[in-house]
Structure formats: structure tokens, C-alpha cells
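Here the complex is missing a single protein chain, while all its other protein chains stay put.
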Amino acid sequence: MPVVIETIHSQVLQGNPLNDAHERRVPIYLPPDYEHTEARYPVVYFLAGFSGGGVYLLGESLWGETLPQRVDRLVRSRAIQPLIVVMPDCITRLGGSQYINSTATGRYADHVVHELVPFIDAHYRTRPEREQRVVMGKSSGGYGATVLAMRAPEVFGLAVDHSGDKYFELCHRADIPGAAAALAAYQHSAARFLSGFPHPPAERGRHWFTLVHLLANAACYSPNPAAAIGFDLPFDEYTAELRPDVWARWLAHDPIELVAAHAEALRALRLYFLDCGRWDEHHLQYGARIYSKRLQDLGIAHTYEEFDGGHSNVAHRYEVSLRAVSAALSP
Amino acid sequence: MPVVIETIHSQVLQGNPLNDAHERRVPIYLPPDYEHTEARYPVVYFLAGFSGGGVYLLGESLWGETLPQRVDRLVRSRAIQPLIVVMPDCITRLGGSQYINSTATGRYADHVVHELVPFIDAHYRTRPEREQRVVMGKSSGGYGATVLAMRAPEVFGLAVDHSGDKYFELCHRADIPGAAAALAAYQHSAARFLSGFPHPPAERGRHWFTLVHLLANAACYSPNPAAAIGFDLPFDEYTAELRPDVWARWLAHDPIELVAAHAEALRALRLYFLDCGRWDEHHLQYGARIYSKRLQDLGIAHTYEEFDGGHSNVAHRYEVSLRAVSAALSP
Amino acid sequence: MPVVIETIHSQVLQGNPLNDAHERRVPIYLPPDYEHTEARYPVVYFLAGFSGGGVYLLGESLWGETLPQRVDRLVRSRAIQPLIVVMPDCITRLGGSQYINSTATGRYADHVVHELVPFIDAHYRTRPEREQRVVMGKSSGGYGATVLAMRAPEVFGLAVDHSGDKYFELCHRADIPGAAAALAAYQHSAARFLSGFPHPPAERGRHWFTLVHLLANAACYSPNPAAAIGFDLPFDEYTAELRPDVWARWLAHDPIELVAAHAEALRALRLYFLDCGRWDEHHLQYGARIYSKRLQDLGIAHTYEEFDGGHSNVAHRYEVSLRAVSAALSP
Partner (left out) sequence: MPVVIETIHSQVLQGNPLNDAHERRVPIYLPPDYEHTEARYPVVYFLAGFSGGGVYLLGESLWGETLPQRVDRLVRSRAIQPLIVVMPDCITRLGGSQYINSTATGRYADHVVHELVPFIDAHYRTRPEREQRVVMGKSSGGYGATVLAMRAPEVFGLAVDHSGDKYFELCHRADIPGAAAALAAYQHSAARFLSGFPHPPAERGRHWFTLVHLLANAACYSPNPAAAIGFDLPFDEYTAELRPDVWARWLAHDPIELVAAHAEALRALRLYFLDCGRWDEHHLQYGARIYSKRLQDLGIAHTYEEFDGGHSNVAHRYEVSLRAVSAALSP
């Protein structure tokens, strides 16, 4: 199964504020017949969830499939048409970029749209028109798929959003008490926590992951160059009281809030597929329901499915969306 | 150990909207020497938490103490001075009244202040002055102690609030996703859920208790005589989206919001003791921290303690507060 | 609803090794028409589970029923015939006696059979023949019902065993690792643990209850007057290695092992009703299946039902068994 790992030298990520590498390793899955033909292929940009992406999608496990293994099986069995799948690396040392530009993390939306897509089209036999280009993702990557579809309609003509972050009032806000609890071990100071980050595993307390998730999101949603840590927290580190002004900046990134202003872009999608587990542990099914209702109110065609399941072990859902993608792409 | 159970025929609870009994069984603990002397005693009104109170405080267990057993031990060992402890019954079929008046539940604040206190003073040898009358509670009862201290300063001169509900933005709001999940089994309809309430135990799903807790609070905080169920929900039953107007009515009952308007009443307290577990499962430690800060900013004397522990198994904390109460009462 | 609490002065429990009271408070439920008639009634002896029994069965709760409340409802609705229900108090400071005689706890089987039953028959209008006397219980009380039915066939003619302890190889043995973990905080010494027992709630660690359950069972199953704590542990306190000789003494009390020798007694039962939750957290469904198979092999008539549920919240099952009891009792 051919998977090429390209190293992309990003311009826009050079000198990024978190000192993350600007060289990015991007795996690219090529369909079985790629090397035997002169054909050009549609491309799926698959955006991974928090703390994942790029080469982290390649780790094999005994009873599972990697993303390329899964796609390859679907292509070989003719369940879907041959596709190229690109796995962008938009990871930061805090866990992720939400696929947006931020002064606290870097210009990751620009990286995908203005660097990676042209690179792929220049180096691989792609169908380089938007009607043949898909942005797809899960969780934070589902969020990324939705906001890139909103902001780069000239680039992506199809979008797939699996269990994406929406309705921050439920999904992200629920992190606050755990994050504050984790900060207690660091004298209620995010700066102190970050100075030793990521800490050895044995030192990571119960709510460590929740805190990191919240800090990563704060770097994306409420950056502040004047702040010592580069971004603002939406809550008081000791009392956990919400800071309404910072929180408002988060909400401005919520798809629920963004959708009205980007209705035209979303209407132009050839396919907009969304789903969520009925028992999502991060309450994302509620955001999905609200969002689907907003789409409907705005006359934006889309498919929304709820399935029995939670937020994990949902890779089998990619088969549903990829079939829809395959059908929507012109033959 | 003398515990008398009085049956109080309440006027204000007659014809209450939930059809709860207006006859209330109220246990009263009398100190060991009560029947041998002519002395008069200070009175503690102990307000129980959600789904508890009254005779439910008398259920014995092998390795625990009931409230009267605990107080009796403290009195007999002279750790505290002799006291009368009254255990009001402000339970509703939904679980509780939060010790406030509501058109959806009944006039429970009035019942305590205008019926129960006079009854006790009339029938028992109490010290009937506010300086010798204590309102004390845990969880919802802690909330009750705080709001009764605010609203009835002429009645209560001391207040003890253990792990009380505060900062609804964290403690109550966190119930919403679970409550919405529980409603899914009832076609997303609270009315349907309530029609079969309380349901046999075997039919109570995973989030049953969370939903009941939220409905009970809605009956207290956002009553609406025009609504079919008598009150408004602060969220959409299908999407879980917050209803800001209803939520604002909840927030108007949050001690965090109430405190400024009642500063004078609280300043008049001889003792205001608050505590909370550092790891409270309902995040009440954050509300307690915010509230303590507000009290400090308003110049309201109080004691706030945080202890290692959560929201349950905290009855040992009553010993700390009762000692403080005993010391604050004039001999 | 008439519930009388008798205080029984036990002879056989005087000077018991755990210094538990020999005066026992025994609640007795009398049917609604008891005081208006001269009729005599069948009697159910209801044996509670670990850490429960006697007056602990009387603690009321908002959305539940106490045992007497439940029986009373069934009798008044004529779902079952009028019955007397006696709630023996065979509790020890370690949590329970398993309703057997032990040199480490006391002669609790004798107390029930030779003291309590005669007392009840002497003081209440009972039907004093074995065909009208039922032994019934849940969990440890289910175990008690089964072993009393085996050992006192002249006393009990019907037996009901809900989720009773059986197949100790699974149910009790699973306590060992947790018990050993709990002992770590006490220098791996049960004697040290017991010296401070039951400890204040705030000091009880994660596996505290598991350890107490195991110690209580050891006092019942492997007493040893020569041991400092009065009984032997079936495992090494530091390595948790099984002590086969002590464990063999436990197994001798397992209904799975006992049944063959008591087949005749069990065959004489007018009704032998057993059930268990399909998902019992203590794996008791497996013991129940094995036991039911043994009964079948031995030609012992019985009813065995499995229901969807675990080990808790199963009081609704009493309605099933009490209907069977009511039907089996001669009118």
C-alpha cells in the first residue's frame, strides 16, 4: 500500500510562536493504480483530531486499521472510487491548531490552503479543481473541515465533519472545572504549568489532558501577544469564574456563531456531510443538532446523521462518509 | 436520645401546586438535660440537601451517625453547648424546594420563617431571639441557609453553609447535557417524563437523577404558571441549547448575584461559617471561592474553609461548624 | 402502617466475642387488619444483606419504599395475602454474621432459630407451623435464607434467596486483591486495621469496604479462637497469596459445597425461590447458575430466575418472590 511521506518546508510556519517545527511530515496515500496509470485523482485532505494528525495517523494496531489501510481497502473493494488522501500535520506542542490562524500558535489555515494544497497539486496527479477536492476531519478535525469549508470555498468543494467541535457553551466550557482543578497542583498558574510542559507521564495528574485541551484551544481562540503565555484564559485560575470578554472571543469561533456569515460558501458545497454519536462524551451531539438546524434555517443543503456511539472508536463512520464523497464526486 | 417528631399543619403549603402534603413531620432533637431543667436553649434549624430532610435524616446506618446522634454525642461530651436541633421538612415530590417560595412548588421560605420558627418557639423552651437562632445546612440546605440568612435577618442571627449551591454557571449548568440525555428516552419531553414520575427504580436510566435535580431546580428558579408543567426549562429539550431568558431567571437566585443586595443582612450575622470540599463533584468549591471573595469585597465577616474531600461523606464537617456555632452563641 | 420494634434479650449472644449488644431491636410488620381480628398469620423472616438488617431496614427515602412500606402496599392491594414480616437484627460491628454460628462473632443462627422464632410465636398471632414460616433474604441475607433452610428444616418450610452469596471461588475470592490493597495503608496488618475500626469516614480509603466485607466473612467462615483477631485470613496480608487451608474452611460454607449434604432438607421445602441479576457486580449470577444446576441434579424442586439488573436496586424483585410465597402458602 503506497504511502509517501513528504516533508513540507512551510513558509508561513517559520518562526511560529510555539517554536514548533516549520518542516512538516505529511503522509500521502496514493491509490493502488496510481503508478500504473496517467490518471488524475480527487484529493481528500483528512484533518485529525486533537493531539493527532500527520504521521500519528500511521501507527498500526493489531485489531484496527490506519486511515490509509481503511481507504485502501475501500478502494480495492471498489466501495469507493480511487482517491488520494493527504494527512496534513497541523499539530502544535500544545496538541493542535484547530486548523485556524492564531498569533499564539501560527498560521495553520494558511498553511493548509496556501501551501499544502498547491504543493500537492504541483507534485501529484490530482484533479486540481475545487469540485474534486474534499476537506474531511474528525473532532477538532471536523471543526477544521467546517471552518475551512467556510473560509476557503474556492479551494474545497466538499466537506465532511465527523463529531466536530460545535456549541462551545457545552463542549469547551465543560473543560473549565477540570482545567482549574489541574491548575491547583501548579499554584493555580497556567504559566507555571506550561513552564514544565508536557511533564513526564508519571507526573500528569487526573485532569492533565483536560487542561492541555483547554490551553490549546485558548491559544487558538483567545490569543493575546501581550500576555506572558501568549493567550488569555477564559476563566480565573483560582475561582474558575468565567471571564466574559475572553469567552466572547471563543464564541466568535463557534460554528454555531460563524454559520450565518458564511452561508453562501456552505451553500456552494457539492456535499456537506456531518455526523455525531448519540452519546458523545463531549456533548457534541447537541452542537451538531443546533448546527444542523441553523443550516436548515439558512437553506444550506447537508446530510446530518446520528449514530449509536460516543466520541471514540468511530472510524467505521468514515466508510459512510467516504461512500457519500465518492458518489458526489463526478466520475 | 430524645427526638420528638412533630406534625406541623402548614397553612402556606395548603393546596401547593405539586400536591405535596401540607402536613409536615418535623423531627426535633432535644438535649439530654432538656426534661430535667427549666432552661431555654438555642435552636439550630438544619436544612438537608436535595431529596432529603425531615424524617429522612433519621435513617440509621451501621458505621455512621444520624444528625441527632452526632449532635447528641457532641453535647454529651461537652464539645458543644446543649442545643435544640429542628429538622424542617421542605421536601417536594421533585426532591426539594431550595427553601424558597415558588409558584411551582410552594411557599417553603414562608413555611420555615413564618410557621415553623414560631411553632417551635411556642412549643419548646427555646431562646427565641435571633442571636440564639441558627440556620444551617448542607448542599441545597447550605443554599437554603445562605438565602434565609439574607432574607430573614430578623429571624436568624447565625448561618452555616456547607457545600452550598453557588455559581450556578458551573454547578447547575453542568446538569444540562445529562438532563437532555435522560429526556431522549421520553421523546425529548419533560412533560412526558414527569407524567410517569418517579418511575420504578428498574426503569430509571443513567441520568435520571441529574434530570430530576434539574427539573426540581427549574420548579424553584423559573416557575411559570402558564406552562403546562408549571415551570420553564433553561434549555431546549432536543438540542440542549441554553434559553438565555430562562437562564437569567435562574441566575437571579445565585448567591453570587444576590449577595450585593443583601450585604447589610449578612453583615448583621454573629457567625457566618462556610466550607466546601476541595474536590467537590459539583464544582461547588469554585462557587464558594467566588462567593467568599464577594463577601470580602463587601466587608462581610465570615469564615471560609476548604477541606480535602468531595460532596459526599462530609458530615464530619458539621462538628467543625457546630463548635464554631457553640462558641459564637453567648453562654 | 403498624411496625412494632421489639427489643429481644438474647441469651446466646450474651458475651459474644465482638462485644456486640445482646439486646436486639427487631422491627415487626403487622398486616393492616391484625389489630381488628383474631386471625393468625404466616410469618416471613427477612434477612438483610451485609451491613444491614433490623432497624436499618426502616430508613425512609423520598423515591423508595422501605421493606414494610412495600409489603404493606402489596397486602393492601391484595397482591399478596396478609403476612407478618420479622426483620431480625444479626448485625455485628464488622457488618454481619452471615446468619451462622461462629466462635468469632456469635451464635446468630441459634439466635434466629432458637430465640427469635419462639419469641415471635409466643408474642404474636402467628401460624406457628413450618408450612407457614418463610425465611427470605437478599445478598448475605439470601445466603442466610439458604443455609437456614438447609439447617433448620423443621422451622422453615419456604425459602427465598435473592442474589445470595454462592460459589465463593468467584464472589468472595474477588475481594482479596482489594482487601490486600486496603491493608497496605495499615502496614499490611489486619490487626492494625481493626484496632482503629471503623475509622472516621474521611479516613476510609478506596478499598475500605471491600476489606471490611472480607474480614467480616473471615470472622464467619474461618474463626480461630487462638488468633489475635479471633479468626484467620485466607490470604497473606503482604503478598495476597491464598492460604489454601484457610480457604478450604471458607469453601466448606459455600452453598455449592453444602447442598449435597442437605438435599433432603431442601427437598422438603414447599417453595424454594432463587433469583439473581444477570449483571451482578459480585458475579453472583454464576454461583446461582451452578447452584441451580446442582439442585436440579439432586432433584430439588426450585424456581430460579435471572433478571436484567445488577446487585443493587433490586427490591422490586421482592414483589415477584412475595407473590410466589403468597401463592404457596395454604390459604
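Labels A, B and C are assigned to the chains in the order they are written; within every chain, residues are numbered from 1.
We take it that a residue touches a chain if its C-beta (ideal position, glycine included) is under 8 Å from a C-beta of that chain, and two chains touch if they have at least 3 such contacts.
This structure is a prediction, so every number in the text was calculated from the model and none was measured.
Colleague: Who does the absent chain touch among those shown?
Modeller: A, C
Colleague: Pick from C:143, C:167, C:272 or C:318: which residue touches the chain that isn't shown?
Modeller: Only one of C:143, C:167, C:272 or C:318 touches the chain omitted from view, namely C:167.
Colleague: Can you work out which residue in C:289, C:302 or C:316 touches the chain that's missing from view?
Modeller: Once the missing chain is taken into account, the touching residue is C:289.
Colleague: For the full complex, which residue in A:122, A:202 or A:228 touches the chain that was left out?
Modeller: In the full complex, the listed residue that touches the missing chain is A:202.
Colleague: In terms of residues, what is the contact footprint of the unshown chain on subunit C?
Modeller: 167, 169-170, 174, 176-177, 180-181, 184, 238-242, 278-279, 283, 286, 289-290, 293
Colleague: In the whole complex, what residues of subunit A lie against the chain that is missing from view?
Modeller: The list for subunit A reads 51-52, 55-56, 58-64, 91, 93, 95, 198, 200-202, 308-309, 313, 315-316.
Here is the rule we use: only the chains that are shown with their structure count from here on.
Colleague: Rotating subunit B so that its CA atoms sit on those of subunit C: what angle is that, to a multiple of 5 degrees?
Modeller: So the angle, rounded to a multiple of 5, is 180 degrees.
Colleague: Could you tell me which chain lies farthest from subunit A when each chain's centre is the average position of its Cα atoms?
Modeller: Of all the other chains, the one whose centre lies farthest from subunit A is C.
Colleague: For subunit A versus subunit B, which are copies of one sequence, does the interface use mostly the same residue numbers on each side, meaning over half shared, or is it different?
Modeller: same
Colleague: Please tell me the distance, in whole Å, between the geometric centres of subunit A and subunit C computed from their C-alpha atoms.
Modeller: 56
Colleague: Approximately how many whole Å separate the CA-defined centres of subunit A and subunit B?
Modeller: The answer is 45 Å.
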